[in-house]
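Pasting in a structure now, in structure tokens, and then I'll have a few things to ask.
Here the complex is missing a single protein chain, while all its other protein chains stay put.
== chain A ==
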Amino acid sequence: MTLRWRIVALVAAATCAAAAAVGVLVHHASRDRELSQARDGARTTLERAALGYARTGGVQGSGAVLDAPGLPGGLRRLVAKGHQGTEFATGPDGPAMWAARPADGQVLSVRIDMSTAMRNISALDTNIILAGLMTTAVVLPLGVLTAERMSRRLRLAAATARRIAAGDLDARISPAARPHDEIAEISGAVDSMAAALQERLLDEQRFTADVAHELRTPLMGLVTAAELLPPGEAAGYVRDRVRVLSTLVEELLEISRLDAGAEEADLSPCPLGPVLDEAIAGTGLSARLRTGTAEGTGQPDSAEDTGQRDATDRTRQRDSADDTGPWHSTDGPKVWTDPRRLTRIVANLVVNAHRHGREPVEVTVAADGRTVTVRDHGTGYPDDLLEKGPQRFRTGVRERGRGHGLGLTIAVGQAQVIGATLEFGNAPDGGAVATLRLPEGPERPELSDLPELPDPGPIHG
């Protein structure tokens, strides 16, 4: 139950309870007053009648009767014991107050009819119930309104907090002055939390940029100086180590930029074929680029399998002569992405496949034109990686190969930046499989200008 309805129910319950309590109290008070009046009246009349009876031996005109037939049993027994008393009872003639006393072996009694008084009391009860209902009818909408407003403000605060969590650090609940209550307090707290986060993020980004400057400046000198060394074995070592150091520094800076959230994707419609070609070419390693065909399967793994079995005519080496097909031209099917980051992801996956897996390394585009898998035929990803994802500087088993273990971390980070998902798994027949799912493009109207996505049928290259 939402807070709003809880508040509304509480208001309704409180109003009803108050009305009921007042009603019960008023009902009892009125009844008691009526009864005590009737009792007094009956007693007075009885005493007067008793005096008259003692003097005259008759009861005519006194309002009392002797041995009345309707006298309640309890009162009759009391009188039989020689006492006098009163009793309220509802007989066949309606409610009435009785007073009785013994008189020479007979029972002298007075009956005062109370049906009018009782009718008045039930009329009063009805009025109290009506008043209660009317009060509830007036108070409840007010309660609904108040609850609605509180609930709206709380929901706004929650929505803003969610936006902040999703990375929109400019989101604020409201700069406008609000009634100073607890909700205003929590709104202010969320706002200042966002401001603090933003400040910290900017600090971190500044720090990253400064670190970059401090590391790259001497490195630039080192790189250019190493190039000037006369050729020789030692110079070769120096250049090789400088290159390793440069790569490590760039990767660390990239990770810290990704961590600091300083990276923003530069999205545009890009032909997938050339981007993947360039990514593979950039690594200087061999990888086969294939396009899968759809066999009515949505599962990436099975799509990949059927793609590999049924579309072998599409299989080709990156540098083979038939590389001029439409799929590889810039007019080919497009994805909405940042090609710089996509290239980085695919290149890192290919390098990782070569470093830790075994050839052949295959880069496959599924029939949807947006899912890219990179697989090798080695022993597959270690269980630790499948469980926890890539971790920095963890290269798995030592003898698996070289590398800093940053490549996959970067790939995952860059995939996040371009809104893609990167999953790691192992093929049933051995080998590591990384599946990159690129997001769909933005609004349809913009994409309508683009060429069609790859036809599910065979593509003639």
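By definition in this document, a contact is a pair of C-beta atoms (placed from the backbone, for glycine too) under 8 Å apart; a residue touches a chain by one contact, two chains touch by 3 or more; residues count from 1.
In the analysis below, contacts and distances are computed from a predicted model.
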Of the listed "Branched-chain amino acid ABC transporter substrate-binding protein", "High-affinity zinc uptake system protein ZnuA", "Response regulator transcription factor" or "Cytochrome ubiquinol oxidase subunit I", the name UniProt assigns to the chain that isn't shown is "Response regulator transcription factor"
Which of A:S246, A:S286 or A:T379 touches the chain that is not shown? A:S246
Among the options A:T45, A:S174 or A:Q205, the absent chain makes contact with A:Q205
Which listed residue (A:G85, A:P269 or A:P439) would be found touching the missing chain in the intact complex? A:P269
Among A:L156, A:L222 or A:A235, single out the residue that touches the unshown chain. A:L222
Absent-chain interface as seen on chain A, which is shown: 205, 208-210, 212-213, 216-225, 227-228, 246, 262, 266-270, 274-275, 278, 339-340, 343-344, 442, 446, 449
